[in-house]
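Here the complex is missing one protein chain, while the rest keep their positions.
When the chains are written out, they are named A, B and C in that same order, and each has its own residue count from 1.
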Amino acid sequence: MTYVLNRLLSVILTLFLITLVTFAVTNILPGDVAMMIMGTQSNPEALEGLRESLGLNDPLLMQYGHWVWGMFTGEWGNSLIFKKPIAELLLQKAVASGIIVVMSMVIALALAVPLGVWAAVHRDKWQDTVSSSASLLGVSLPDFFWGIVMILVFARWLGWFPSSGFVEPSEDPLGTLQRAFLPSLALGLGLMAHLTRMTRSTMTGILSQEFIRVARAKGLAERTVIWRYALANAIGPVITIAGLQIGYLFGSIIVMESLFGYTGMGWLTYQALLNRDLPLIQSTVFVIAAVVMVTNLLVDLLYVVIDPRIRLG
Amino acid sequence: MKDIVSVDHLRVEFATDGGTVVGVQDVSFTIAPGETLCVVGESGSGKSVTSLSLMRLVEFGGGTITQGALNFTRADGSTLDVAAASAQVMGQVRGNEIGMIFQEPMTALNPVFTIERQLTDGLMLHKGLSQSEATERALDLLKSVRIPEPEQRLKQYPHELSGGMRQRVVIAMAMACEPKLLIADEPTTALDVTIQAEILALINRLKRENGMAVLFITHDMAVVAQMADRVVVMYQGRIVETGPVAQIFENPREDYTKALLAAVPKLGEMKGKAAPERMRLIGDEAARAAQAPRKPRTAKVLLEVKNLTTRFPVKGGILRRTMAQVHAVEDVSFTINVGETLALVGESGCGKSSCGRSILRLIEPTSGEILINGNDIRALNRPDLRRARADMQMVFQDPFASLNPYRRLRAQVAEPLQNFNLASGADLEARVLDLFDRVRLPRDFMNRFPHELSGGQRQRVAIARALALNPKLIVADEAVSALDVSVQAQVLNLMMELQEDLGLSYLFISHDMAVVERVAHQVGVMYLGRIVEIGPRAAIFDNPSHPYTRSLLSAVPIADPATRRFEGDMNFKPISSPIFPLGHQPAKSQYTQVAPGHFVLQG
Amino acid sequence: MKRRDFLRNSTAVLGGGFMGLSLPSALWAQETPVSGGTLIWGHSETTQNLDMHQTGTASSGRVLQNIHSSIVTVDKDLNVIPGLCESFEVAPDGLSYTFKLRPNVKFHNGAVMTSADVKYSFERCKDPATGAVNFEVFNNVAAIETPDDLTVVIKMSAVNAPFLSRLSENGAGVIMPVDSGPTQGTNPMGAGPFKFVSYEVGTVVKMARHDEYWEGPAFLDAVEAREITEPTTRLTGLRTGELHMINDIPLDRVGELQGDATLQVKTWFPLNFDFINMNHTFEPFQNPKVRVAFDMIIDKEALMQGALWGQGATTPSPSFPTSAAYNKDLKQRAQDIEGAKAMLAEAGYPEGSLNIVFKATTNYPYHIETAQILVEWFKMAGVNLTIEQLTWADWLSQCWVDKDYQMTMMNFFSLWESDFLYYSVWNSEGAFNYRAIKDPVIDELTAKARVTVDDAERAKIYQAVQKQIWDESHDIILWFRNGTIGAQPAVMGLDTVVHPNGSNLNFHKVWLKA
Partner (left out) sequence: MKRFLTTKGLIGIVLLLIIAAVAIIGPMVIPPDAATAMDMTARRAPPSMRHLFGTDQLGRDMMFRVILGARTSLEIAVSAVVMSIALGLPLGLISGYFGGFVDNVLMRLVDTLLAFPALLLALTISAVLGPNIQNTIIAIGVAFTPYLARIIRGEALRVAQMPYVEAARASGTTDGMIMIRHVLPNILPAVIVQGTISLAFAILAEAGLSFLGLGTQPPAASWGLMIQASRDQLDIAPWTAVVPGLAVALTVLGLNMFGDVLRDILDPRSK
């Protein structure tokens, strides 16, 4: 329990640092939302009026204090471009992104674990080379490349999945999953490469341990030894590494969601950045950072459940 | 009656990047029912490869049986050539007709499964038991290996058990299907001496009760003497000598066996000798010649440790505050005279290493005084401490980890000299050469990297490095524990020779009573952070007065098949935890003097 | 009546002669429109703020113009014509405007439009607290009077000749029901052909037919504007049949789609005009010879073919092509690299001595392509041009506001009204004079035009302005860019969809063939 509280405290401290950095970074960015709203229609006079009405002329420290206090009290303010309460926007988009983050993680793990185990069992043989070359190819081309390939193959040529868009799960749950599948697959493939490598090296370490030899000496079938005895030990580290990829995933969804017109957190972040919607940038970045940290926390806690050794220590 | 096992001209090869390496060749032996065969040898002798071949587990390590037969008499009386058996047949044999236990109890159990699951899966597989029947049988097994509270253990995970208990579980697993042959591969090497005694006694009892044969693999001649009916001595993948245990120990035929036996310190063989003595190693004429002249011992005190206490904080809670303390070293006092050796002996976790490190302030002591030549080490600031450390050097246990793999040995030995600007250029080169000579290493080793040396050679380099600053005191922390017995003897002799030549003092930290008896002038026995008994070596070994010292000595295997110690069940008091809540004030160490200089902890 | 309106509108649009349709236009003319169906439109941009007053982006306007109706609008030549008013009248002194409203115009909430709604809408737009982007349109408005339910009189404190034209633009002239302001951002409401149904940020805007629309109900039951910003994805959606139509076909794909018999492609111009800007505070560009030489380096037709894949038409003037102000006498300078070299040398910049940074925004990928082609020609002329890519926000901040650039290019969608165009872009006092152009001739001419009442006279003045811009080569005017739409064959009435301003899309007359 103290372990949990401890981790929580460090998460809170980091979150505070994140608010500071976010605020600083977003304020360094030139241009503001007033300029973005008016576009080429902007002239000094009009800009000034708009700025005033958007509250962009307050002193920085006041804006920061206002923002942090708002985050605490649940007053997240309104998005300047979308004219909607940020909290409402984020909640809706977080669900959308949650779906593809989880789905891509499931796809990645479902592919990476067997592939990694296979490579570890046949270490330094051709199977290993095939597995590592496949994962290298995965990381050699950017996510969006795979995204476009998915659209062309599965939407345009095969017509199995819709090419883009997002529907609310409450409206059409199947439709939501259909639309989430292609971006998840593209993200999952990129993620898989990394996880395969990690599974392989973790499994390699575990397979050289004494208890594996003991299991074999008991007469257990090789299948049982690898898929029960060894994998039960590998799953903890692999999940931890997978959890650490959440941060990477939240970076990748920015491009991927925009590509698929799948409007989740990544898309929202990109829109906020492009439109210099400072309150929205600050909140999305903060929420993404918080989600990343909390996921890592949860993964750590999950590890405690999976691995009995951690419980006492 | 038919032999259980008959190995005939076994040859195992390993494919490596550098080509094919022969693991063992021309190995032949038999094991009769109910017999214990010990295979003994130093590292690289091929003893483990032999045992793994019998289980056909050697394949998983990249080995291939390229020649020979491994005939095993199955339960139905038929003979199976293990070398040619199918994977399916091997699955029936392994764990069912042949049980196996391994060296590392800490890693031999799957950390994420309960004891119950690990005990029952073999039973369900081989004996077709239901889950509940298997659990019942598992409970019986735990009882038969004398694990306390067996019902509770079934639900526990391996990490919740001590090392000794884990090894009992591993034995229970191996015994689950009542095999006709038990292969024990260094089953006690990683264990403390009292636990080793318990496990050896347990194996003996189980063997008697079940009438099974045992193939016992070990490097320890003392254990061989205690366990074996017959002995196979192996060296570099071949069998050197085979024979009944008495014959091997009393009348060895082969030079290698003789040399091996000569290198084993036997507990009690120093009885009546006043000073430490180098071992008489076969082929080490230098040691023999240098035996005679001795420097007269002076009673000048070099190191005085008074009430040394070292505690480590156990941090916890939200604010990472110290919640409890490990009382690693608790109110320890002793002195070491110039040119003498004080051995600190005890089992793992007793605080002997922490004590050694505290003296060098590699870890910071909590309280107490450390005076070297009257100079208070604890009062020094960092620069002064750095200078003071020139007088005290350390040799570590693991010869593989104590040298930087990325630096040439010349640089590593020269480093202390450069640190204090004691030498440079040609002078430095000369000093380093001299040090290599001193530790009897060829001069051309200077340009080598650590991995190019054997364990014993590396330990010599570590000693040379420690000697570079002409220290007065060397703390040798399990300095010979990781070495093969013949190498251990050589290094011990070297250390004793250096002591004689240079008047060095040693704080010799060890768990091995037989080695301690060889090298020490004074012995301190540590238990739970305290010295429970301290005095001249003879006093401790001849008249052990503290109960702990006595049990420790009774547990040591003696390299003499005539004195067998581990027949009945042995049960020693388990060591309790040295962790105490914050603010716990332990009592002062009070000693009773039982003889001049021989003190025993009260209470 | 409806049928007649329909025909009139379509002829009007066709009359412009700027429309191109890949299907023979006779085909649709023979069909009888049917009601029903939901049109799924793949919209190229994201709708942001639903409040018509507050939203400044063309993207939001494109959707919201279907929900709102404006008091006045424009015909194909951008002449102001009545919208929600039956007629309007400007006092001779230009200080008073009288609007006669159409009777029985119904808002989406069922209320009938009155002069109070007009007064409310204009005052809301004028109020700085509203944050309307066009609030300065009402700068000179002194009072809004409503003598009766169908009459609105606007009193000006000073003459503002472009007032009516500005009212016809996005936002400023729309009429909202009284007191609907606070909910306009979440539930926009007006008197347009479609009612707002729902909006999911970044995903879709749904609209349904307004049965009591003053020009008659639309054919479509509903319109779904799905927002798909990625061009390839949008194109795929059209090809797979998920979308009925898309706007903004990537220029390089227009040819490919036109060759596809299963799809309709519609292009029109002008969507906007593009020009290359030279910063007049940058020393070399203070010399007109350098500017003219730069103009001579560029082969505009080749550049248009290269960057727009032929989807446009070159022009020496930025005026709306069919407007009276357009100076038809001007011709773009032909490419003459040797002549440009000589002129540059004459100006004191021999070969290799000019190093220019060209800032282009990634917001318009064809600007980047343009810049890349320019680099090659400038290299031939001995000028070293390097490109710096900027995001839209950075471009606005660096080039538009801070004037921190040497060379750049930009396009304008909606500056078709001559005063708005020439005064704000080229007058030294102009709000959009981000090149810092100070030309006394232009200053004088543009000021004079403001007080010139006679339309023909004014047009002449603006033609003179265009000549001056060309003579001095203040900017290099490049082309009008085409607008594009791609659609399934079932989508009918595509020719009515484009608003005369070239940017807005109106679905009133669009229908789906069963």
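Quick notes on this structure:
Here is the rule we use: contacts are C-beta pairs under 8 Å (C-beta built on N, C-alpha and C of every residue); 3 or more make two chains touch, one makes a residue touch a chain.
This structure is a prediction, so every number in the text was calculated from the model and none was measured.
Hidden chain, full complex: it touches shown chains A, B, C. Considering the whole complex, the residue from B:A69, B:L371 or B:A390 that touches the absent chain is B:A390.
From the options B:A462, B:L492 or B:A555, the residue with contact to the unseen chain in the full assembly is B:A462.
Touch with the chain that is not drawn comes from one residue among C:N140, C:Q286, C:S323 or C:T391, which is C:T391.
From the options C:A325, C:A371 or C:I461, the residue with contact to the chain not on display is C:A371. Annotation: of B:F14, B:F60, B:F449 or B:F580, B:F449 touches the absent chain (contact as defined above). The residue touching the chain not shown here, chosen from B:D81, B:E209, B:D376 or B:E415, is B:E415. Take chain A: the residues that touch the chain left off the picture are 10, 13-14, 17-18, 21-22, 25-26, 28-31, 129, 132-133, 136-137, 139-142, 144-145, 148-149, 152, 156, 247, 250-251, 254-255, 269-270, 273, 281, 285, 288-289, 292-293.
Think of the hidden chain as still there; on chain B it touches residues 17-18, 360, 362, 386-387, 389-390, 392-394, 396-398, 401-407, 411-412, 415-416, 419-420, 449, 451, 462, 465-466, 468-469. One chain is missing from the display, and on chain C it is touched by residues 231-232, 236, 250, 252-253, 256, 302, 305-306, 361-362, 365, 368-369, 371-373, 375-376, 379, 386-391, 393-394.
Simple rule for what comes next: only the chains that are shown with their structure count from here on.
If each chain is reduced to the centroid of its CA atoms, chain A and chain B end up 49 Å from each other.
Each chain gets one centre point, the mean of its Cα atoms, and the points for chain A and chain C are 39 Å apart. Between chain B and chain C the centroid-to-centroid distance comes to 87 Å (mean Cα coordinates, whole Å). Shown for chain A are the residues in touch with two or more other chains, of which there are none. By the touch criterion given at the top, residues 55, 57, 60, 87, 90-96, 99-100, 102-104, 107-113, 121-122, 125-126, 157, 159-160, 170, 173-174, 316-318, 320 of chain B touch chain A in their complex.
Those residues of chain C whose C-beta lies close enough to touch chain A in the complex are 46, 48-51, 54-57, 128-129, 131, 133, 135-136, 185-186, 200-204, 226-230, 232-234, 236-237, 239-240, 242, 391-394, 396-398, 400-401, 410, 412, 424, 431-432. Looking at the complex, you find that chain A touches chain B at residues 2, 5-6, 9, 209-211, 213-222, 224, 229, 232-233, 236, 306-309, 312.
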